[in-house]
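A single protein chain has been removed from this complex, and every other one stays in its place.
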Amino acid sequence: MGLTLPKVYGGHERSSLERFVVTEEMLAAGAPCGAHWIADRQSAPQILRHGTEEAKALVIPRICAGTCYFGIGMSEPDSGSDLAAVRTKAVRTDGGWLLNGQKIWTTNGHRVHYLLALVRTGDAGDDRHGGLTQFLIDLEAPGIEIRPILDIAGHHEFNEVFFTDHFVPDRFVIGDVGNGWDMVTQELAFERSGPDRFMSDYRLLAALVDRIGADPGPREAVETGRLVSHLAALTAMSGSVAGMLGAGQIPNVEAALVKDVGTAFERDIPEVARRLIPIEPSLDATDDPYGEALADVMLRAPSFTLRGGTREILRSMIARGLGLR
Amino acid sequence: MGLTLPKVYGGHERSSLERFVVTEEMLAAGAPCGAHWIADRQSAPQILRHGTEEAKALVIPRICAGTCYFGIGMSEPDSGSDLAAVRTKAVRTDGGWLLNGQKIWTTNGHRVHYLLALVRTGDAGDDRHGGLTQFLIDLEAPGIEIRPILDIAGHHEFNEVFFTDHFVPDRFVIGDVGNGWDMVTQELAFERSGPDRFMSDYRLLAALVDRIGADPGPREAVETGRLVSHLAALTAMSGSVAGMLGAGQIPNVEAALVKDVGTAFERDIPEVARRLIPIEPSLDATDDPYGEALADVMLRAPSFTLRGGTREILRSMIARGLGLR
Amino acid sequence: MLHTQTSPARAEAPADDFATILVEQTDRLLMREVTPACLRDADAGTFPAAAWQAVCDAGLHLAMVAEEDGGVGLEAPAAARILRRAGFHGLPAPLSEDMVARALWLAAGGELGEGLVTLASGLWTGEDLATSPLPCVPWADIAAHVLVAVSDDAGKRLILVPRDAYSVKRRRNLAAEPRDTVRIHGDGLGQAMTRPWVAAPEGMDGLTVHGAFVRAQQMVGAMERCLSLAIAYANERKQFGKPIARFQAVQHMLAVAAGESAAAAAAAELAAAAFGTPHFAFAAAVAKARCGEAAGKVAEISHQVHGAMGFTREHILHVFTRRLWAWRDEFGNDAHWQERIGRVVCAEGGEALWPRLVALRAAGRLA
Partner (left out) sequence: MLHTQTSPARAEAPADDFATILVEQTDRLLMREVTPACLRDADAGTFPAAAWQAVCDAGLHLAMVAEEDGGVGLEAPAAARILRRAGFHGLPAPLSEDMVARALWLAAGGELGEGLVTLASGLWTGEDLATSPLPCVPWADIAAHVLVAVSDDAGKRLILVPRDAYSVKRRRNLAAEPRDTVRIHGDGLGQAMTRPWVAAPEGMDGLTVHGAFVRAQQMVGAMERCLSLAIAYANERKQFGKPIARFQAVQHMLAVAAGESAAAAAAAELAAAAFGTPHFAFAAAVAKARCGEAAGKVAEISHQVHGAMGFTREHILHVFTRRLWAWRDEFGNDAHWQERIGRVVCAEGGEALWPRLVALRAAGRLA
């Protein structure tokens, strides 16, 4: 926690490559990426770059201490892939802003302390990207209601967050008013390129290797070897994006490329596994951890190509990066 | 030859299902679909439905006798997928039309006797589909030049056909003037749904089975079995479209579906084969018929998803058929 | 062939009028009975007793039983259409198991009263049955009987094991459908009825073949429903100022799903037409392999089109995608059946492949 954050706030001032390696190790070991994850990965870097001194002093030390969790306030019911369509609105008031509207798909919304929310503060302009601002939202302040959304496995991870005349003080404005689009774009580069975008079911691959055993048949060897060749390439790609982020670059297109290739790999693992080891995955196979892991991944897999930008959005970004016009 | 054509013209008046079965058998046996193929598959049915009596009397008996070959005159350099962009132009003259322009990708253009060509005779109109007419083109008449195009294997199959004041008599107008778009659309249903759209490399599959031998390993069995399950489904799908064509329907969308699924299958065969039997395909492996067959298919495969409508055109057609709007 | 209509009246394998009427009735019945509440309760573990009673009252479970045995006497292709509609509507009850197990038992000369019949996959020896548990038996806990296929020195036979002759460990598949582990009591086989199984398919798969056959039909129905939900959602959901159906990426994804679904349906119909012929085992293998492969792709594409919305419990999509993920792994996954097909085809050699496919389709009366 707080690996890359400044020592003055209680962080460790390590390079983002070091954070990258630690993240990989955690995922490889199957350690859960807890509620502090988002704060550490993308909220803290944003607030450090763009936040007021008060905001930094308020949250960064607690993020470093692991006691302060963040959620992402980008998506809205009519603004999923089309972020520019954000309708949650802030109007100027004494010493701050009054927010009204709704966010959705807020991961751990019921357990986090703050959101970084993208909110409309003015006209969109010709490129549709104007008039958006990022706010730090204290979820314990008045004017906020949080409702659960159950996913297809019946788990409660996502939430809706409603704002009714919710007051945000000026010191919680992150970056310049009207400049939210560019900041969100940067934030997504952090979100998209990390190993959590291709290693979320790594443990299933490791378990598959064990289940196959030390002397695989040709079919098992070929299929497993194929997955490993993909993973090796991805770790190298992701590492090189981490290096670019560490050097202060904003490799949006490269990050999109890692996520697109990475999520295809993540989706491949359960599909390969189920064909090699024929079991019927069960929701309550408590006597069979491998079957349980497979079932869990199977029901999470559809989200891999949605979260952090759908496959379609990423591919359009990549196409622009390739110079298609 | 002439299996479904009327007896009065020397045909056999068999059902299109019977023609379908015979076609399948020929492809399964690896019999070459010769230069008469296009005439029998799509030109003759078009001329029978829409041609003048003189046109029918002139070509149908010779098609039935296997002595008259046809080419398709749809594509132009700037009008591949976008058929409505046809620019070859016919203007009215005494007793007929004068053609100027160019067709391209004419299969066997240097060996066929006639083309059925789609030509602009008027304004396109709002839906871009108006003002097109189909003409029967006698390639031995004056005002025609044919130039070869070599494909990536170095074979001469395609041609460019240039028209310079080429005269077409009125009796060679096929269907109503200005109605060419609808007729081409129908013609493509014949072209797209047949077994020649998923069995063009069937012989490679059969050869692969033999090369694997009677006692396959699990990997070979699984991969081969997968291909066979696809082929079995395709023969059923294609047969049901043949039934619809035989019943006088114009199953455009269904034909597009067969071709899209069918060409994916065709492209799969060499990819599966090369991974199961590791050989280095060669252009001159005359001592190894299997390797030669693989090399031949490998260099033809890119055309599978282009000819008779690109994959992209077909998928857009299917999407419309699904009611996406 | 574009399997997206919700109406059962679309052109399909030739069916007589009676079958078509029955399928239409089935559709109305299921539309009425399989309510969101019914699906939610089933997900939570409550058997949909009312819906099941309605299905039985309509005699759907008797579809494949001969008329002289008190059944409806439908041909397999028509009965398969009913199972596809059950898949389309997500009926959370063992219609397919009961329909096929009942038909097999009665056709083998057995007798049977009311009460649910289910089937265990595989082909067992009498000895194994006495010692090993039967895994993943659908609805075994609430069934009155489990049908089991046995082959050993005493020949191939069907055994009908009554509920009080076995104990159950409850287990649910990905769609929360009961898939129980069954252990026959020490003296349990003595309570079971036995009939010679003359019409058994070749090979060692036993009732797995019949289970694969019905799951293939159900998967076709579920795929058609996923596609129909995705098309409706794409036409409705707007992003960037227009329905996402206008985006070529969405159009082409759905075109791919439609192709997979149509190929799966063609394979499932081949198998239905081959029911009772010597080609049935091969045809069922083709059907389950092709449907199993298509199921994963159709489920993936449907979710991708639905975006985050389809990832919620609230939206009905998961009812069908979770079933597809479960069913493709039941009664032999696609790789299992592909291997079977591959072994048969390779053993016969390349020249025998085409004649085999022609014979398969001829059994299906399509050519």
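For reference, chains read A, B and C in written order, and residue numbers begin at 1 within each chain.
Please note the rule applied: a residue touches a chain if its C-beta (ideal position, glycine included) is under 8 Å from a C-beta of that chain, and two chains touch if they have at least 3 such contacts.
On a predicted model such as this, the values are computed, not experimentally measured, just so you know.
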Candidate in contact with the missing chain, chosen from B:53, B:94, B:127 or B:280: B:280
Sole contact to the chain not displayed, among A:55, A:234, A:279 or A:301: A:234
Interface residues of subunit B (partner: the chain not displayed): 75, 78, 80-82, 85, 104-105, 149-152, 154, 158, 267, 271, 274-276, 278-285, 295, 298-299, 301-303, 305-306, 310-312, 315
Touch list for subunit C against the chain that is not drawn: 247-249, 252
For subunit A, the residues touching the chain missing from this view: 17, 21, 24-25, 28-29, 202, 205-210, 212-216, 218, 220-226, 228-237, 239-241, 251, 253-254, 257, 260-261, 264, 312, 314-316, 318-319, 321-325
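Note that in this section only the chains that are shown with their structure count from here on.
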Centre-of-Cα separation between subunit C and subunit B, whole angstrom: 38
Whole-Å separation of chain centres (CA-atom averages), subunit A against subunit B: 49
Interchain centroid distance [CA atoms averaged], subunit A/subunit C, Å: 39
Junction residues of subunit C - those touching two or more other chains: 250, 334-335
Junction residues of subunit B - those touching two or more other chains: 218, 222
